[in-house]
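Only one protein chain is missing; all other protein chains are in place.
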Amino acid sequence: MFAPVAEASGKRRIARSAAGPRIALRGVMSLRRLTQARLNQARGMKNANLLRWMRQVGLLLTMAMVSACGEEYLQSTIDPVTDYGEVSQSLYLQVFWWTMIVLAVVWAVMAYILVRFREKPGQERPKPVHGHMGLEIAWTIAPAIIVVAITIPTIKGVFKVQRPPEGDALVVEVTGKRYWWSFHIPELGVTTANELHLPVGRPVSLRLESGDVIHSFWVPRLGGKRDVNPVVTVREGGEEKRNWMHFTLREEGVFWGQCAEFCGEAHSLMGIRVVGESEEDFQAWVSDWQTTAPTANAPEDASEATTENPLVARGREVFFRESYCVLCHSIQGTVAPGTIGPNLTRVGGRSTIAAGMLENTPENLELWIRDPRSVKPGVQMPGAQYDVTYEGVTFPPTNLDDEQIRALAAYLSSMR
Amino acid sequence: MARAAVIAQDDHHYTSTGLSSWKVGFWTFIGSECLLFASLISTYLVYKGRSVVGPYPEEILNIPLTSVSTFVLLMSSLAMVLALDGVQRGSRKLSLIWLGGVILLGSAFLGFQAYEFTHFVHEGLTIGTNVFGSSFFVLTGFHGAHVTGGVIWMITLWIMAARGKLAPADSLKVEIAGLYWHFVDIVWIVIFTLVYLIQ
Partner (left out) sequence: MTGLWSWLTTVDHKRIGVMYFLTSFFFFFVGGLEALLIRIQLMRPENAFISAETYSQMFTMHGTTMVFLVAMPMAVAFFNYVVPLQIGARDVAFPRLNALSFWVFLFGGLFINSSFLFGAAPNTSWVGYANLTSLQFTPGRNVEFWLIGLSILGISSILGGVNFITTIINLRAPGMKLLRMPLFSWMALVTSFLLVTAIPVVAVALILLAFDRFFGANFYEVTAGGDPILWQHLFWLFGHPEVYILILPSFGIISDVIPTFSRKPLFGYPVVVYAGILIGFIGWGVWSHHMFTVGLGPIADSFFVASTMIIAIPTAIKIFNWLATMWGGALRFPPPMLFAVGVVAVFTVGGLSGIMHASAPIDLQQHDSYFVVAHFHYVLVGGALMGLFSGIYFWFPKVTGKLMSESLGKWHFWTTMIGFNLTFFPMHFAGLFGMPRRTWTYQAELNLETWNQLSTVGAFIFGISSLFLVWNLFRSWKKGEAAPANPWDAATLEWSIPSPPPHYNFPVLPKVRSREPLWDEVERAEVEAVTLSEPEHEPEMPSPSFWPLVVALGVVLSWALVMTGVWWAPLLGLALTAFGIFSWAFQPAFR
């Protein structure tokens, strides 16, 4: 029962260790730099000294071992980079202190009782005390006050995080599918998968919809999660219901996330990367996407054809002629029309493949094309040796040999 | 004190409230059933107007016919009251007549329902057609299953009465069956109102 998967995972680990560190480093370094910047900013802004102190200590306490070990947490829920995230964060700190105070009082009283009222040798049964109305009223009112103190800012926060932004928001249509994410930006005509670039400073509205079961979009540093529900079919004239998530990025960086609602076998392997970048970098990314990658199509004049990397040319042949990749995948500017699987436009420029599971290297691409199940059990993509059934249609094994796969990987990588 | 306790000991029917445990237990059970039907009815209401394809309720529900079957079921409750009275009076004849009435009227109601179901299927409405079909058949089907159970229960009581095993001392058995029957009846009134009348 366990053996095949253990073997498969072995492959995965090897593939990762060959290439793993780069991505990690990229995320971590930008994070370190940015965290420092934000802390400085925060220091300048805060007014009440005590409040600031409490915030700092609260963060320190909750991140106890964090600072001790200097660990960086790529999916930290208490290190927000958006306005949305900061609402949760500030509430968290408030409630954190209330709970700490209550816990300290209860435990202190209890400790006192356990020491002070231990039975002494030969002690008589204590005088029975049946209750005290004043005390009962007091300890009904005390928690009630605390609860009200928490509820009021909470409800404000509830409305704040669900309020659509005023003005010109960048709308992104997010579709969760088992086990990957599609991102479509209608106003720019951009469609990409698993790795979304977003500009800092401009409000963003994510429109969430599922292509199959319920998922949940969770990139902790952007803010809380929101369920990605399948859209219920409505009668003509009815209104379809979808969830939205609104935020404005305050910082650049690579933000990690993943599906947060159990959606099946590979639920844990359904990662998200959000790349927050300056408006210029974002525009550059968009225009990259909008212009067809140089290697996507065969060169038109013969002289260029001779200088082109033969492996890439061979891979293009495999992609369009010797396989049925195009049934499911599309590449902007080419004839590939598929919409079932991730859009592969400029796929070579993404930092990861397989929804954040593998670093994007030719070797990992080969592994993924040959044997995707070894990376992601339950994946709905056929391998070289096995078929897959998707919505009732069986896609046969691709039967690609090593030479074809290597060329295919080279072709895909070339489109940066 | 000892004397009171001894009396309590010898009496299997001693209870704190003075009510029979069967009655208390059965009321509790009916409370539980209320939640069952409340959930089924809520499901029906949630899906009201959300079917994507027809037949829709307004096209297919037959209010006059169902009014008749509702009346039949209401009459069965009356028969149930009279049956209990018959048993309490110790009249075998009255018990048999009115228990028989409950059985006949209950079966007639089921007949109406069977007709309605087959008619709907002919009209193209099955449990898989749309959310109306799913929630309608499951809700009314569950109710029908309850009526069926009740009819079997009544038949059992009728046979007992026919064999002379339903003395006034056994009237609790009929009373509890009656509780069940009235409950099922009331649930139908709610279903009739919410499903058929208010569309």
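Descriptive notes on the structure:
The first chain written gets the first letter, and so on, giving A and B; residue counts start at 1 in each chain.
We take it that a contact is a pair of C-beta atoms (placed from the backbone, for glycine too) under 8 Å apart; a residue touches a chain by one contact, two chains touch by 3 or more.
Values in this document were obtained by computation on a predicted structure and should not be read as measured data.
Contacts of the undisplayed chain with the visible chains, over the whole complex, involve A, B. The missing chain, though absent from the display, is touched by one residue of B:97, B:127 or B:186; that residue is B:127. Contact with the chain not shown here comes from a single listed residue; of A:73, A:320 or A:395, that residue is A:73. Summary of contacts with the chain left out: across A:81, A:249 or A:266, the touching residue is A:266. Which of A:175, A:192 or A:258 touches the hidden chain is settled by the complete complex: it is A:258.
In the full complex, chain B contacts the hidden chain through residues 1-2, 4-6, 8-9, 12, 14-17, 19, 21, 24-25, 28-29, 31-33, 35-36, 39-40, 43, 46-47, 50-53, 127-128, 130-131, 133-135, 137-138, 142, 152, 156.
Where chain A meets the omitted chain, the residues involved are 1-2, 4-6, 8-10, 12-13, 16, 20, 23-24, 27-28, 62, 64-65, 69, 71-78, 87-88, 91-92, 95-96, 98-99, 102-103, 106-107, 109-110, 113-114, 117-120, 123-132, 135-136, 139-140, 143-144, 147-148, 150-151, 154-155, 157-162, 178, 212-214, 216, 218, 220, 223-227, 229-235, 241, 243, 256-269, 271, 356-357, 377-378.
By our rule, only the chains that are shown with their structure count from here on.
Inter-chain spacing, taken between the CA centroids of chain A and chain B, is 53 Å. The touching residues of chain A, counted against chain B in their complex, run 232-235.
Residues of chain B touching chain A in their complex: 49-52.
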